[in-house]
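Note sheet for the following structure.
Just one protein chain is left out here, and the rest sit where they should.
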Amino acid sequence: MSDARTALDEQDAPAPVAVPASTVTAVPDGPAGPATAVDVRGVSKVFTTKAGTVTALDDVHLRIAAGEFVSLIGPSGCGKSTLLRLVADLDEPSSGEIEVFGRSPRVAREAQDYGIAFQQAGLLPWRTVAANVELPLELHGVGRRERAARAADLLALVGLTDFARHFPHQLSGGMQQRVAIARSLAERPSLLLMDEPFGALDEMTRERMQTELVRLCAETGAAVVFVTHSIPEAVFLSQRVVVMSPRPGRITQVVPVDLARTAERTDDLREDAAFFAAVTAVREALHGGTPATARGVDVR
Amino acid sequence: MSSAPAPAGAVRSSARRAARSAGWAAAAVVLLVVLWEVVKAVVPDTGWHVGEASVLPRTDDVAMPHVWDVVTRLGQPETSAAGAPTVLGAMLQAGWFTLRVAAAGWVLGVVGGGLAAVLMARWRVAESALLPWVVLSQTVPLVALAPLVVGWGGRIEIGAFAWQKWMSVALIASYLAFFPVAVGMLKGLQSPTTAQVELFRAQAASWGRTLVSLRLPASVPYLLPALRLAAATAVVGAIVAEVSTGTRGGVGRLVIAYAQAASGDPAKPWAAILAAAVLGLVAAGLVTLLGLGLGRYRHAEVS
């Protein structure tokens, strides 16, 4: 399974140099340096179900630099969420290795190196908005006063200061998702793992949230692994878009997005010619139409 | 969850689950027997009191006979009179009697509850007027009325029809079966989604057509647990009614008569309890059998 790696290598060359730290090495193997946030080496994941075995991921290689924004995109069943869950140590790979900031995912999880957000906000309905944001801090023994101060900062960051004492069911879906994102930032992680966090939102809310996320990432400087179904979303947010295909889940191509510095991306960008060009590039990669792909991708 | 017809594998796995469940239930019975004998061996014969209240039971042979004594007693004649049936025979006879009366009450209650549910689903006024009373009556001990229906036995005669005592019993049983069916079925009739209802509306389907093709099939997952509950309450109602009406021949009578014989024949009360417990299980089991043929309507069964 060398084509994915080839694709990766080819696409690595024109990687954007927006953030100085995000030098994307073209060497898929070898020790990961401190500037690497996530290093995935030859990872496969096989699930055993009643119907037999399903290969969710097959020999996946991916390196994400510190501070880099990478999206994983592909049709349902291509293993993008599985890959994210492996990085988060919510599941274990069947074979291959993963490192998060040079440590095993388990150690990284226990050290709270990453923050995480899912498609469902997953707020605890019996806790106020502020108490939900404080949850990870509370679990890790941060004092009451410090927690309150941090939650206030984070709610200001996502623009929900006035709703601190509300309960989740009093909030709209977009507001709940903003609380979930604030919560994922509580521990000041240098890596954010996001599994379709805007998947259940309407298009308008979604675009606003994307703009907000770009700003948040610029402020925190965290690396982001962002799973999505949406091509424009991936292009708007990322420095690199990792295109995956199902049965078995593989990386077919990595598309660099050569747009403005991530921090400077605004809504105007959505109407920019370069934006459309990048969208087209990702779409063609998804449909397996570019000469860059070594083989066709089955997208049904 | 899937809408595909259940494949053979699913049927087999549900059969395996049922078998495993039955195995656990058997283990629970064994455990109960062991617990019984341990309590009997450990707790003093006079029981244990905290102040006035007795906390642990008397465990002498009169109050708490050995399990094997109860089992042997089942095979022996009920009384010393010549030609008396065995205790087991008496239990079966009484169980059969009560089961029939409870079934009569159940049918009556289910028909009435179903009609009430359709009525409430059809007219909002009927729902707002009736439902609070139906819900209310589920929460209050209406079975307390049982002793008051006693008086009807042998006193009402309308032409050739004479009110029998067992009819009082069946009436009380039906009364208890009515409420869970009315509530459960109404919930089921109202369970189709707006999209489904609007689909029928868009096809200009009549209310009756919508009822038959949409609401009734959709109510099955709600109806079956309600029917099971109704069977259980019908049995409770029948036994309680037998006790308070003094109706002979049923399990209720057996419970009282055998309890009175306890001092001389300590195994008897427990035999009667066994009969009552098995009767409840049989009634619920029969209703569960009814549901077996309705597999395809039962995707989202609620309990």
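By written order: A and B. Residues from 1 in each chain.
Note that contacts are C-beta pairs under 8 Å (C-beta built on N, C-alpha and C of every residue); 3 or more make two chains touch, one makes a residue touch a chain.
Following the convention adopted for this analysis, contacts and distances are computed from a predicted model.
Colleague: Choose one: "Transport permease protein", "ABC transmembrane type-1 domain-containing protein", "Cell division protein" or "Multisubunit potassium/proton antiporter, PhaG subunit". The correct choice is the protein name in UniProt for the chain not shown.
Modeller: UniProt lists the chain that is not shown as "ABC transmembrane type-1 domain-containing protein".
Colleague: Of the residues listed, B:140, B:204 or B:289, which one is in contact with the missing chain?
Modeller: The one listed residue touching the chain not shown is B:140.
Colleague: Quick one: say which of B:19, B:38, B:55 or B:212 touches the chain that got left out.
Modeller: Of these options, the touching residue for the absent chain is B:55.
Colleague: On chain B, what residues meet the omitted chain?
Modeller: Contacting residues on chain B, toward the hidden partner: 20-22, 24-25, 27-28, 31, 47, 53-55, 57-58, 62-64, 125, 128-133, 136, 138-148, 150-152, 155-156, 183-184, 187, 222, 225, 228, 231-232, 235-236, 239-240, 243-244, 251-252, 255-256, 259, 262, 269-270, 272-273, 276-277, 279-281, 283-284, 302-303.
Colleague: What residue numbers in chain A mark contact with the hidden partner chain?
Modeller: So the residues of chain A touching the missing chain come out as 85, 88-90, 109-110, 112, 114, 116, 118, 120, 122, 124-126, 135-136, 138-140, 167-169.
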